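Input: a single structure, listed below in structure tokens.
Every protein chain but one is kept in place in this view of the complex.
== chain A ==
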Amino acid sequence: MTATTGEPASVAARASDVWKVYGSGEAQVMALRGVSAEFERGRFTAIMGPSGSGKSTLMHCLAGLDTVTRGTVQVGETTVTGLGDAGLTKLRRDKVGFIFQQFNLLPTLTAKENILLPLSIAGRKPDPAWYDVVIETVGLRDRLDHRPAQLSGGQQQRVACARALVARPEVIFADEPTGNLDSRSGAEVLNFLRNSVREHGQTIVMVTHDPTAAAYADRVVFLADGQIVSELIEPTADTVLDTMKKLDTPAEVAR
């Protein structure tokens, strides 16, 4: 399996001059101030920045979970900005996968049912070969009939990853996927995400504030105060930490 999709563009998601303003008047917060960024197909990009810098907001806007105040967002060929609920639902079904920090699974369904849920909702059949590959990579074959309550936090998050992967979306957005995990389970999940990019050409955009997690990515984009301030290709934990330190202005800390 290699990253050969029929689409001509090599960009999986794109933000063009995106502004996001919350509230108004006194309480007004500018979460994003003119962010422009491209996320290439078949790459693992991390979005980093201090708390409150706008990472989640950017991800939500990219994924069509939130509307932008100004600017446009594209996922693949689709212009997300301006889509209605039906359009957004279709986008989420066909083009986008999600991995959240917590509460990721339906407690009533087994692991297998959770993994297949997006496909069954859309009324599609899984590609059996690809399903096998995903299950194999996540390493949960003997846990497929368990319910979330019977799985550890790391296992649950791996099920969530498998669920995002099995539909082969254009891009998977992950918001602090390891935020609730201990370091070993976190490493498992991150390895798994990196492998799915390297071996299967999946596109992943991951929000994190953990330099170790960011080091798993191919590229790191740094946000501060709602703006992209820096970028690293082929990062290591050390280079990320260095960049972070430079960005850590006293004003940000005070926030």
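Convention: contacts are C-beta pairs under 8 Å (C-beta built on N, C-alpha and C of every residue); 3 or more make two chains touch, one makes a residue touch a chain; residues count from 1.
What we mean here is this: contacts and distances are computed from a predicted model.
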By UniProt, of "Phosphoribosyl 1,2-cyclic phosphodiesterase", "ABC transporter permease", "SUF system NifU family Fe-S cluster assembly protein" or "Urease accessory protein UreF", the chain left out is "ABC transporter permease"
Out of A:16, A:89 or A:227, only one touches the absent chain, namely A:89
Where chain A meets the left-out chain, the residues are 56, 60, 65-66, 85-86, 89-90, 92-94, 97-98, 100, 103-104, 106-109, 117-118, 120-123, 149, 163
